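A single protein chain has been omitted from the complex, and every remaining protein chain is retained in its original position.
Moving on to chain A:
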Amino acid sequence: MKIHLKYPTLLVLFVMLVISSWGFVQPKERTEFIKDTSKTYGDKNQTASEKPMPIYGNWISYDSKNGLPGDKAYCVKIDGDRVLVGTHEGLAVLENGNWKTYTTEDGLTHNGILAMDVDPLTGDVWLGTMGGLSRWSTGKFENYTQMNSGMPNDLIYAVTCDGKDVWVATGGGAGCYDTYTRKWEIFTEENAPMHEPWTYGVCASDDKIYIAAWGGGIIEYTKKTKKFRDYVDPDGNMEIDLFPDDGVVHDITTGASWSNGMLWVATYFGLSRYDGVHWKGYFDHDSGLTSNFINYIKAKDDIAFICTDQGLSTTDGKNWVNYTTNENLRKGKTIIINGDDKKVMATSPSLAHNFTIGVDVEGDEIWVATSKGVSHGHLMK
């Protein structure tokens, strides 16, 4: 029997379209890409990569049912023997096994705590909220707002203590508060190379401050000279990273963290690392990064802890350990990628949620803030 098609050309085109699109819809085996790209990692990170990546497990999670005032945790900080969690409903503090919550009724400027840092010298806790900055010193809150102080804006996304200065990244520019003179200095597109005043992250190195500016890449501020320079995506392409490793992967940056001479930059479109000379880009399609959508980043020693919408990634620049979860079952995976090797370990319980927003690491402990609570993990030995 002879089959006559009315539109044979169209059918062929349709079949070809299906076949060619197969690669786009099928999940990629990332180890393949890792294998392909691992040879390009020839830099100062080589020594670091020889160290085994820390792997955390034995997760215990806390939410509104067992200690937190609410489920949504924005940030977390380990402060000696206590853990501070910034939630949408106030500050939760775990001390001696007990949770205690502090809210506006206790003097906090706003319950939505988006960021925090602890001054290592004084022990004062600086809380960046949706309604101002609170200095929490042993139970007493001192509040700074755009109305009662020189602070640029009440919406604070990041806080960093740097000696006597406290830096904030806000919706109205970056601000630097000198705790000795009690003066604010504001940095916006008016006096710094920013695209707009919206800033998402701020971190400090020994001699520089790095500001993650929305649409403006990374703004570098040299403390000694008080001069700025900016690092933007050189290819200027907002859709893809046209030329790999030519600079920060995208102008829309969401966070920055500096450790051991390395600046790590988070964007909603991938991860960047800068060693002072070279930039390196990481994406979910060519590295172990679990997702390009990065909410927050923290570097500790040689490891970057990357909070994404698909779980927590950790990397030393070459090797990766990712933590993901099935939010319904509270079971998840720990995916270990050492060069070409990939191991997947089932973890139960696992992270509270894949949408990770904050992380802190100290010693053998890791705490991860997620949109469904905060998770506490231990270093696996």
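Here is the rule we use: a contact is a pair of C-beta atoms (placed from the backbone, for glycine too) under 8 Å apart; a residue touches a chain by one contact, two chains touch by 3 or more; residues count from 1.
By our rule, contacts and distances are computed from a predicted model.
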item: Protein name (UniProt record) of the chain left out of view, among "PD40 domain-containing protein", "aminomethyltransferase", "Carbon monoxide dehydrogenase small chain" or "Kynurenine formamidase"; value: "PD40 domain-containing protein"
item: Chain not shown: contacting residue from A:82, A:140 or A:285; value: A:140
item: Per the touch definition above, residue among A:99, A:184, A:228 or A:293 touching the missing chain; value: A:184
item: Contact footprint on chain A, counting only the chain that is left out; value: 121-124, 135, 137-140, 142, 146-150, 152-153, 164, 172, 179-181, 183-186, 188, 190-191
